[in-house]
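A single protein chain has been omitted; all remaining protein chains appear in their positions.
For clarity, chains are labelled A and B in written order, and residue numbers in each chain start from 1.
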Amino acid sequence: MNNLVYLVPLFPLIGFLINGLFRKSLSKNAISIIGCGTILMSFIISVFLFFDVKANGGTVIDYFNFIDVTSFKIPFAFLVDQLSVIFLLIITGIGFLIHLYSTAYMHDEPDEHFGRYFAYLNLFVFSMLLLVLGANYVIMFIGWEGVGLCSYLLIGFWFKNNNYNHAAKKAFIMNRIGDLGFLLAIFWMLNKLDTATYAEVFDRASSSLSATDVTAITLLLFVGAIGKSAQIPLYTWLPDAMAGPTPVSALIHAATMVTAGIYMIARSNVLYSLSEVSSDVVAIVGLCTAILSATIALYQNDIKKVLAYSTVSQLGFMFLALGVGAYTTGVFHVMTHAFFKALMFLGAGSVIHAMGGEQDITKMGGLIKKLPITTWTFVIGVLAISGFPFTSGFVSKDEILLAVYAHSPVLFWFAAFAAILTAVYMFRLMFLVFFGGFRGSHEQEHHLHESPLAMTLPLIILAVLSLIGGFVQLPEIFGGHDYFNQFLAPVVPAVVHEGAGAAKAENYLLIGTIVGLLLIFVIARKLFAVKEFNASYKGFRKVLADKWYIDELYDAVIVKPLNSLAGFLKSVVEKSGIDGIVNGVGRFVNYSSRQLRLLQSGQVGNYILFMVLSIAVLFLAFWNQEIIVKFLQNIF
Amino acid sequence: MSTSEILFWFLSVLALFSAIMVLVSKNPVHSVLWLIVVFFAISGHYLLLNAQFLAIVNIIVYAGAIMVLFLFVIMLMNLNKGTEPQKNIWMIFSGVISGGLLLWIFISASISAGDIVGKNALLKDGDIGLIQNLGKVLFSEYALPFEISSVLFLSAMVGAVVIGKKN
Partner (left out) sequence: MPIQYYIALASCLFCIGVAGVLIRRNAIIVFMCIELMLNAVNLLLVAFSKMHYANAVTSDAKTIVGTDAQLFVFFIMVVAAAEVSVGLAIIVMMYRNIHSVDINFLNRLKN
């Protein structure tokens, strides 16, 4: 089985090459089949790999030396173990569904843009697979950069709209800031350990790295994760990234790429366990992000923006779990989140498709009548993310809360608050979009229709997964087994929360969740009654609707000073300094050549004189050093 | 001081003095005559080194043929002291300076060159300069260059005729 591993990333790469190179000549059907087919193949191999790993454990497959300088070697190797196989399944499985969905969603694009879209999407899947398959940080970094590039390309997919291009640039630059941290971490590691291979790094970490080294490396890695996974302070790119096509938002900016940071930290769990400071930083940043973005999501009116802030918030939860040491729980939430957030984004895509491109939820309402499948699948997604008992979100989120409670009760209350906010904004979104009366134009109402099978099928599959996905990790109190933790145990140590206390806590949580959800249901109904948002928001609500003015703050603190510095450099340093030097050189050459020209008098005598002097100089120059020295000594 | 040493110094001083006189003479005819003196002095040196053949050839070719040719051209053009163009003082100064600089470098170089220290040029004795020995080598090893030099002469003659012809 191991000899097939390279095929997993190879298929999307082939798909990328074919779709990218022949996008002008291939028909849409051919592009769809190639785009989806390659991912399906990868998925099938991934499934085989999953069972192989389950039976035989993880392996490292070494292909060739990527960097080979004297004793310093970085192999191009793939690591197939429990953790990477989980991510393989998420990426290829959800990737396939979203590819399938895209064939219908993007059907109105011209042929070559259709091909470009699928080429980018395949390239993304390739990079993401490389990211999770790499057996060392350098290969991971290659994939890391690759997904950043694809994200940029896909956010700016409709490049004729300049705002979208700005969003793409913003995403790219913010990611670059994070990438720098990651890169520095790799350099630090290579400097101290001479290797970036996971197994070797983790083996030697406790013995050859000082506490400062570990803390610095883990914090720098976390900077990378902050950029990629949109945490405070670099989260603002993710909501703007919604400029891309909706399936892209579902795949890249909800289900897979943004979880790369989680993957990296889960992969580096050995290092994080060694540094308490870093773990605390991860937990606190995650929690702050979860709360901040949840509050922002309360008053957003763009359906994709709400989902985007929700994603940021859920990513915060994952980091919180990682920070308190519950690595498996974090990864588990990645999986369940991938199910229900992809579901909701695709549902939102279906809604936008039906509304003819309209994204403002104040103009929607009552869509349940025309889009039943979309509505019910979306409702399942909302229930899952809100933590309705026995949905996948309930299992993963409760486990996070439990782990946080075990770590620190104070953090728990904040996390619980964020979880309640999640339910509130999600119910608000649901009510506004699918229930009540329609508030859009007649034309839109006339145009409303359920999406084709290629779009609803992924929705149904994801809805089923969102419902039952949690059963692989159902707490024992409900008669479940922690299959997921056990599966990951060889790579990521599971949190142990056994005993009566844990069981009690689970009970409380279950009751609390049900009561809380009922209350929230009522509050959301009341609070976001249709009348409310028509009047412009005031006071604190306005602050939330304007996203805490974080973008404006960044603008004032970073962008404006940088712009004025650049302006100063351009108008003063460039004009008078650099240009002065360059023009000065030019003027000097001009002047001196005018003067030198006078030497060319045309007088034969002058030429001979110069010839003789040159001979004298040549004689001196060709003499060996010793003789020149002696000669100079003779003279002086 | 032996006779040959006395002769060496005499011929050297004569050669240098005459060479300088070539430069400083205002009248081109005088320059030519002083140059002939230089050539005689150099021929004297050849004799002193027992290079009899070269000494004779030098007198015949240089002093006899070439210098006569010069003299002939000068007289043809009727050049004399009055027509002699004068360079400005700076040009003369810089010419002397750079000539002196070159001399300085040559002398310093020869002083510091290691592989000629203590070597002598054989005066009077040694028969390699005799026409018998030179002739043997010239017509055996150097037969081809010798023949080619005849072609050179031919082409020089043709060239001189072509150039000298009136358009």
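Here is the rule we use: a contact is a pair of C-beta atoms (placed from the backbone, for glycine too) under 8 Å apart; a residue touches a chain by one contact, two chains touch by 3 or more.
Since the model is a prediction, treat every value here as computed from it, not as a measurement.
Touch with the hidden chain on the side of chain B covers residues 4-5, 8, 12, 15-16, 19-20, 22-23, 28, 31-32, 35, 38-39, 42, 45-46, 49-51, 53-54, 57-58, 61-62, 65-66, 69-70, 73-74, 76-77, 79, 84-87, 91-92, 94-96, 98-100, 102-103, 106-107, 110-111, 116, 118-123, 126, 128-129, 133-134, 137-138, 142, 145, 149, 152-153, 155-157, 159-161, 163-164, 166.
Those residues of chain A that touch the chain absent from the view are 600-605, 608-609, 612.
Here is the rule we go by: only the chains that are shown with their structure count from here on.
Separating the centre of chain A from that of chain B, both taken as means of CA atoms, is a distance of 90 Å.
Those residues of chain A whose C-beta lies close enough to touch chain B in the complex are 605, 609, 612-613, 615-616, 619-620, 623, 627, 630-631, 634. Put simply, chain B touches chain A in their complex at residues 87, 91, 94-95, 98-99, 101-102, 105, 108-109, 111-112.
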